[in-house]
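All protein chains but one are shown at their positions in the complex.
Entry: chain A
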Amino acid sequence: MSATAEHSIAEPTPGMKRRVSLARLAPYLQAAPLTLILGAFLVAPILMIVVVSFWDYDFARLYPDFVTYNYTETLGSWVTWKTYLNTLKFSAIVWALTLCIGFWVAYFLAFHIRTTAMQIVLFLVCTVPFLTSNIIRMISWIPVLGRNGLINAALVESGLVPAPLEWLLYSEFAVVLAMVHLYTLFMVVPIFNTLMRIDRSLIEAARDAGANGWQILWNVIIPLAKPGMAIGTIFVVTLVMADFITVQVMSGGQSASVALIMKNQMSLLQYPAAAANAVVLLVLVLLLVAGILRVVDIRKEL
C-alpha cells in the first residue's frame, strides 16, 4: 500500500500532476464562498468601524486621521461608565429572569408533554408572538401599563391602590418587563434543545439510585442543560447589550443604554465617537461570551 503510494509520488505523469494540484486547491475553493461572505459582511464592517473610531470629526465632516481622542473621551466620561453599568444591570436582571422562565418553560415542554406532536404544537405557540414586529409587541404594553391603562384602572377601581401606579410605565421596570417578554424565547429554544437530548434512561437510573424529583432536577437535568443555558445566555446578553429601542420607548427617555448613546451620537453625525463606543461595547460583549464559554463547554451542542 505505502509502496504503491511512494511510487506514484516518485514518478507523476503530467496528467496526474494537474489532478493533484486541483485536488490541493479544492478545499480552498470549497471554503471560498463562506470566506467571502464572512469577509464582506462581518470582518470588513468591523475593520471599518475600528478604523473610523480613530478618525477626527467636526460638526460637518470626518477627517481620516489617527487620534485616540474618541476613546479617551468615551472612557473618561462618567456618563459612559454609568451607562455601561446601567446596561450591564439590565443585562443581569433580564438574563436572570429569562433563564428562570425559559428553563421552566423548556422543562415543561420537554418532560411533561408526553406526545411529540403536542410538544411541537406548544413550541410553535411559544413562537407565535414573534410573528409580529418587536416594536408592536413593545408598544402594546403601553395601553396595559399606562397611567390609565388596564392594570392601573383595575387596581384603582378595585380599591387596592388610591392612585394609579406611576412606576408601571416609563420606568426601569417597564424596560425589564419588555425585554423579558421579547427575549425569553431565545432562552427557551436552546434549553429545550438540550433537554430533549437528555437520555431518558438517565432519569430512570437516577430514580433507581433513590433520587427524588428535585434531586433528579438538580443533579442530572440542570447540569446536562448547562450548554443550552450558556447558548441562551449568549443570545440574551448580546441582545440586551445592543438594545436601544426598548430602553428608549419603555423608559420614556429616562434610562440610557450604550446603544442608545451610539444612536444619539450618530444622529449628531459624530460617527467616530459612535464607532469608538461600538468597539468598546464589542470588546465587552466578547469578554462576556468568552467568560461564558470558559464556564460551560458548549461544543457538544454545535
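Simple rule for what comes next: contacts are C-beta pairs under 8 Å (C-beta built on N, C-alpha and C of every residue); 3 or more make two chains touch, one makes a residue touch a chain; residues count from 1.
FYI, contacts and distances are computed from a predicted model.
Comparing "AAA family ATPase", "VWFA domain-containing protein", "Phosphonate C-P lyase system protein PhnL" or "ABC transporter ATP-binding protein" against the UniProt entry of the hidden chain yields the protein name "ABC transporter ATP-binding protein".
When the omitted chain is restored, the residue from A:145, A:220, A:240 or A:281 that touches it is A:220. Of the candidate positions A:76, A:159 or A:210, contact with the hidden chain is made by A:210. The chain not displayed touches chain A at residues 199, 201-202, 204-212, 215, 219-220, 223-224.
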